[in-house]
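I'd like to ask some things about the structure below.
What you see is the complex with one protein chain gone and the rest in place.
Right, chain A next:
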């Protein structure tokens, strides 16, 4: 259960970097008097654009069971809550891996 000083410093630097990203946009935007419409359109696109980049490569590199699971989750998500998406994706992956094999 040792606490390595070097490791702790790297973690602290990572934490500082993360906090900088979490306050940086606010500082930038409040320096500007008003938000131009195109910038507003860009800001509105931020969540979808960013979160998509966390899904698409996972779909791309995942095995067929992962691809199928994400497609099923997508359709579930159009009608039901996120929890059901997770449950459906998990069931597809587990069923595939324990019947067809990974």
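To be clear about the criterion, a contact is a pair of C-beta atoms (placed from the backbone, for glycine too) under 8 Å apart; a residue touches a chain by one contact, two chains touch by 3 or more; residues count from 1.
Just so we're on the same page, contacts and distances are computed from a predicted model.
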Which protein name, taken from UniProt, belongs to the chain you can't see among "Dihydroorotate dehydrogenase B (NAD(+)), electron transfer subunit", "Branched-chain amino acid ABC transporter permease", "Quinol oxidase subunit 3" or "FAD-binding protein"?
-> "Branched-chain amino acid ABC transporter permease"
Interface with the undisplayed chain - residues on chain A = 1-4, 6-15, 17-26, 28-30, 35, 37-62, 66, 69-70, 73-74, 77-78, 81-83, 85-86, 89-90, 92-94, 97, 102
